[in-house]
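Report on the following structure.
Here the complex is missing one protein chain, while the rest keep their positions.
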Amino acid sequence: MIRVLFFASLREAVGMDAWTFSPDSAGSPPRLSSLLAALKPALEPDGYAALTAENVRIAVNQEFVDGAARIDLKPGDEVAFLPPVTGG
Amino acid sequence: MIRVLFFASLREAVGMDAWTFSPDSAGSPPRLSSLLAALKPALEPDGYAALTAENVRIAVNQEFVDGAARIDLKPGDEVAFLPPVTGG
Amino acid sequence: MACIRIQAGDFSVDQEWSALRERLDANAGAVAAFVGLVREVHGDSRSSLELEHYPGMTERSVEAIVAEAEQRWSLAAVTVIHRVGRLRPTDQIVLVLAASAHRSAALAACEFIIDRLKTDAIFWKRETAGDDTRWVQATDQDVERAKGWAGN
Partner (left out) sequence: MACIRIQAGDFSVDQEWSALRERLDANAGAVAAFVGLVREVHGDSRSSLELEHYPGMTERSVEAIVAEAEQRWSLAAVTVIHRVGRLRPTDQIVLVLAASAHRSAALAACEFIIDRLKTDAIFWKRETAGDDTRWVQATDQDVERAKGWAGN
């Protein structure tokens, strides 16, 4: 089981703050690409487009990942979708 | 009567914090040059050299004056000798 | 030597200043500080600001900014407090304190930290004024300011 988190404008775009990804346990190690594929039918087209926009960053276990689609995931991982930040 | 003030290192160099200049009331309006001429015999050579060093600034009535020697003075004026400042 | 807190409640500049000062020795000659306050949105005094964060990752993003400041400058002590949750106009939102032997390091570090908090710390702001609510976007100016430190 992999926990998926959505923050700020993305939380609103997808209409939920968390989602659970349960990859096929028999297959090869799940990747972010398979997570996104499983997520797509659960979302409105606008929500999926928002998540995959160029300025959205993805964190796995609270570390940003680049070239995220090819990252291997494992049970217990936490994947987060983060829109551009605006602190301070 | 013109009041003359010495600050910080100049106060120590001349050995006093204030001095009174009483110009000849019959003559032309006193200038800073006549004040310095009257002051010179009252000071040790080191003290006079310190007062007339290049980095010493002179204020008349709490305003800095440039080309100070030719400034006209009048009774009641306050003349101050200021070494380089170091605040903050 | 850094004190970093993310909190919903208000902070006291006085308490933080006193606490920082106790951590300083007699070689610290300069403390630079920055306090951010919530501004009214479009002059609406009933507007509000809501700050969202990612617990855990947000703290580490702020720690990374402070660690970079500590690498760039010789700092005696640093405090960063950033609030989250719903805030009102004139509320305190962020505090940065940076102490050093000399003012140039303290001032530069304080400015660096607040600039980077704007662009690299994991917070999201939503403004609400009347019926209108929107997520705040980073300004080009903020991004430029933060980039400016890269060359230094």
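As written, the chains take the letters A, B and C, and residue 1 is the first residue of each chain.
Everything below uses one rule, namely that a residue touches a chain if its C-beta (ideal position, glycine included) is under 8 Å from a C-beta of that chain, and two chains touch if they have at least 3 such contacts.
The structure presented is a predicted model; accordingly, all values stated were derived computationally and were not measured.
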Among shown chains, those touching the left-out chain: B, C
Of B:L5, B:A38 or B:V65, the residue in touch with the unshown chain: B:L5
Residue of C:I6, C:A32, C:V84 or C:A121 in touch with the missing chain, whole complex considered: C:A32
Contact set of chain C toward the excluded chain (per top definition): 13-14, 17, 24-40, 45, 89-90, 101, 103-104, 106-107, 110-111, 114, 141, 145
In chain B, positions touching the absent partner: 5, 7-9, 59, 62, 80, 82-88
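The rule we apply is simple: only the chains that are shown with their structure count from here on.
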Centre-of-Cα separation between chain B and chain A, whole angstrom: 77
Between chain C and chain A, distance of the C-alpha-averaged centres to the nearest whole Å: 28
Two or more partner chains touched - positions in chain A: none
